[in-house]
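After the structure tokens below, expect a handful of questions from me.
Only a part of the assembly is drawn; its chains keep their places, and the rest are absent.
Chain nomenclature is as follows: A and B, assigned in order of appearance, with residue numbering initiated at 1 for each chain independently.
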Amino acid sequence: MAKSKFEYVRDFEADDTCLPNCWIVVRLDGRNFHRFSEQHEFKKPNDDRALHLMTKCAQTVMQELEDIAIAYGQSDEYSFVFKKKSRWFKRRASKFMTHVVSQFASSYVFYWKDYFKDQQLMYPPGFDGRIVLYPSNQNLKDYLSWRQADCHINNLYNTVFWMLVQRSGLTPVQAQDRLQGTLAGDKNEILFSEFNINYNNEPLMYRKGTVLIWQKTNEVVTKKIKLPKEAEEKEVEVTRTRTKVVPLHCDIIGDQFWEEYPEILAEDS
Amino acid sequence: MAKSKFEYVRDFEADDTCLPNCWIVVRLDGRNFHRFSEQHEFKKPNDDRALHLMTKCAQTVMQELEDIAIAYGQSDEYSFVFKKKSRWFKRRASKFMTHVVSQFASSYVFYWKDYFKDQQLMYPPGFDGRIVLYPSNQNLKDYLSWRQADCHINNLYNTVFWMLVQRSGLTPVQAQDRLQGTLAGDKNEILFSEFNINYNNEPLMYRKGTVLIWQKTNEVVTKKIKLPKEAEEKEVEVTRTRTKVVPLHCDIIGDQFWEEYPEILAEDS
């Protein structure tokens, strides 16, 4: 049982180091989530429980793993952006991908009941992941803009589609035919004239997706301390500064967000 | 919000197609499982609940994913071997890795309570994965032999180590010192002379790990059928042939296993 005789097989593992000084994005997607969402009776077009669970899992990923600067999620996908200068696991692509998706997947089952209550999880879901490198800040911003524009386009479509199905009684096929070839303006008009919905008043989380960033927060905590000359412990209030993962539902396509949070793209971040 | 303006970012995704006609191995390892096993009070050196849960997850992976010919697991690791000719997801490495680890991780939480009963899962565990290609059958067999030899070496060490700690009352450091520089024969001797344990009688699952293969099984099921001329349904027994994932705890280093299951390496498999 000499192990050494077989150890040559280690040389077959290829090096998959990511190019230095590039943003490393890992995007994760639910596997067969169309079927999964039907089996678990997700509310259409948006299920708050499911969206909040996705965000809880993404927060767990950011807290458990190293060097994630920002994350963006919508529907059944989430993108995690590792810092340009990250040296985590020597920048090995397989490590980044598998840690993200495995932590996300285990969290999804672990936290399921906190969001879905009595709705039982019927089977363990799968996720797939991919990795992409972006050399410049502009490339990275354009990547995130691409995902948020995708969120907008899909959500507008889905909002009208499900109104037509749920309120006007169209079949899915009829709703699809009705929307064939319509532009954004047409869809807004249908929502407004037929369902009295101003799309711009729809919840930001649906329209913009969720951005996760690190923020310093001040927490006031009560601590018991024992002062030198006193016999008893005393309760005092202390302010503690912590860095937490905070969800935002805002536009990240324009400049305002990046001006407000310059540290995200800062060279030394 | 023109999505198209940003879509150029898709071109940054690199192609990671695996070389055709090679065995594709994805190996998964528990992340920080040393700490995890302590926090969840795993029995040392082997916890049957943990080992069976690992195997349950691996079975789920084999059933949910495509083209896995064989899997091998020990301790907190599992290797999955995809067929040489597999065309699943166009052989993209990231797809293989992320599907394996996410399905495994979600299954681990999902099936936890079936094996650990009242022992609560304290947090969602992580796993990492890697992918390696093996061009020839011999390379693949040597890979699996390497993992099984590793299982043997570790398990023999752990068995003596924990005997010294649990039964002889040595501290972990003392036990480590005692075993420093000992050969396999020395460890067998300690087990036998001091603890009356014949290592070869230890459970096969501990010594050999777990091999998962596909096997045709005949199941006798009871079906209700309605015969043409009769009013009532009738219960009949039918034999159904199904292909199931079956765990074995046997040697895979020698030739016998491969001669017994030639279909695993068969060219057209």
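Heads up, the rule we're going with is that contacts are C-beta pairs under 8 Å (C-beta built on N, C-alpha and C of every residue); 3 or more make two chains touch, one makes a residue touch a chain.
What you see is a predicted model; the values in this text were computed from it and never measured.
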item: Copy count of the single sequence across the entire complex, 2 present; value: 4
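Everything that follows uses one rule, which is that only the chains that are shown with their structure count from here on.
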item: Chain centre separation in whole Å, for subunit B relative to subunit A (CA means); value: 30
item: Of all residues in subunit A, those that touch subunit B in their complex; value: 1-3, 5-10, 12-14, 28, 31, 60, 64, 93-95, 97-99, 101-111, 121, 123-134, 139, 142-143, 145-146, 149-150, 152-153, 184, 253
